[in-house]
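One protein chain is absent from this view; the other protein chains keep their places.
Our next item is chain A:
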Amino acid sequence: MMGPEEESMETLTLATSVATTTAASDYHSAISASQEIPGDPLLSAPVPPTFALSPSSSFVDPPSYSDVVFTPFNPSNGAVSSSPSSSTSNYLRITVSDPVQESETVSTSLVPGSGSGGYFTYLITSRAKDGTDSRIRRRFRDFVTLADRLAESHRGLFVPVRPDKGVVEGRVMKSADFIEQRRIALERYLRRLAAHPVIGKSDELRVFLQAEGRLPLPTTTDVASRMLDGAVRLPRQLSGADVTGPEEVVQPAKGGRDLLRIFKELKQTVTNEWVGSRPAVVEEDREFLDRKDKMQDLELQLTTSSEHAETLVKAQQDIGETMGELGLAFIKLTKFETEEATFESQRTRAAEMKKVATAAVKASRLYRELNAQTVKHLDTLHEHLGIMLSVHTAFSDRSSALLTVQTLMSDLSSLNSRVEKLEAASSKIFGGDRARLRRVEELKETIRVTENAKCCAVKEYERIKDNNRSELERLDRQRHDDLLSMLKGFVISQVGYYEKIGSVWETVADEMHVYSREVEISEQ
């Protein structure tokens, strides 16, 4: 069994390697020269969980037929597009393996007695560009932490979405199938992260992959304390005594910590929508809105295509299966007739039947191999559909950043108007109003702080906008390349295998020609 890093990828193998044996090493060298999925040299995924192919499908086996089959085609098929991201990826190799069940030694849950019975850790090995090799163990919870931290620090980017948590506790979580699927999904996830031009170089990922022992990233599981924190801070926020640093401000209001802020931003949203007062900063980027619409349309088409791709795969699988069963039924009949033959005509018939049966079984095998290839190629559709999730997140990063800016701006304007009012009122009193003037001073301080926060927020917003833009461009390029190679791979494998199937049947048809009516006519 070949290691994951050697697993077959596209079958756009160059014709030069056609004549080679199907030995793994030869095949690997063939692949390395072939077109790779841009940005994902490490993304050699095994059977995707979405397709219900039988485990026996020759997915990983060297496709011997297809090698031979692809000879007629232009050896340099498909540009060997080395996308920029593949060369900037920091990691040459990442594997996730060896799931091991460990027991919970320290219960961290708040409710005593409900600690999880045991959890799985996975061995993660990686080799960085600078040669650093590491082997560490992580559990799923660590992946969640990593995902959360990345999401926070890379707002606006298309951050690959992490695998789902298993909702059901207990046996389902521990079944071998589930663990294996999860392992595969985690491996794909890490490789996607590594392939991203920015995230691949991030500290969070590096730490995750290389730091021994406990994952040194802040976790987010402490819900209760967050709630408490939030509750504690609320009175101070209300009285205006709570001053939050600008950096904190720019983070989206989350969880229990920022009840007040959540209220304010909620109010702002309502204001935006109902009052109709033009917020100062508006999403005027026409280009962005167009892009967004296009993304929606694309997502719709990807969804439909992905569904129909699955149906096609199933249909191909079915026809191969039935062909095989037909062949088997004929073989049984052949054996039977041969054994029980009392007439010469029976033996003749049995012999002919055997030819057909053998052909049917051969064809069945070819269908199955074709399907394995089809699955690989059409997987691109699912990949890109998955990326849409990241796009959604990135876009909502943008809108929440905008909302923050708007909130702060309306804060400012209300603060300023209060100051105005106070100053006006104070000026009416002879000698000034000490209390009011003091108040004005306080407010002006608040205004200054809020101005700072607003600047930070605007900067953050701009940053996110930039991220969005560059990511959209990157994605468009990547999608173009991916889809192109998907089409090529799909078409080539269809042509190759159907030619093979055709020649199998042609041979039989020729042998059966004896029975055909043309012979009948020509005899006359």
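The rule is simple: contacts are C-beta pairs under 8 Å (C-beta built on N, C-alpha and C of every residue); 3 or more make two chains touch, one makes a residue touch a chain; residues count from 1.
As a working rule, contacts and distances are computed from a predicted model.
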Ask   = Per UniProt, what's the omitted chain called: "AP complex subunit sigma", "Sorting nexin 1", "Calcium and integrin binding family member 3" or "MADS-box domain-containing protein"?
value = "Sorting nexin 1"
Inquiry  = Just to verify: which one of A:T121, A:Q346 or A:N452 makes contact with the chain not shown?
reply    = A:Q346
Given A:I136, A:A363 or A:A401, the one touching the chain that is not displayed = A:A363
Task = State which residues belonging to chain A touch the missing partner chain.
result = 73-74, 77-78, 294, 297-298, 301-302, 304-305, 307-309, 311-312, 314-316, 318-319, 322-323, 325-326, 329-330, 332-333, 336-337, 340, 343-349, 352-353, 355-356, 359, 363, 479-480, 483-484, 487-488, 491-492, 494-496, 498-499, 501-503, 505-506, 508-509, 512-517, 519-521, 523-524
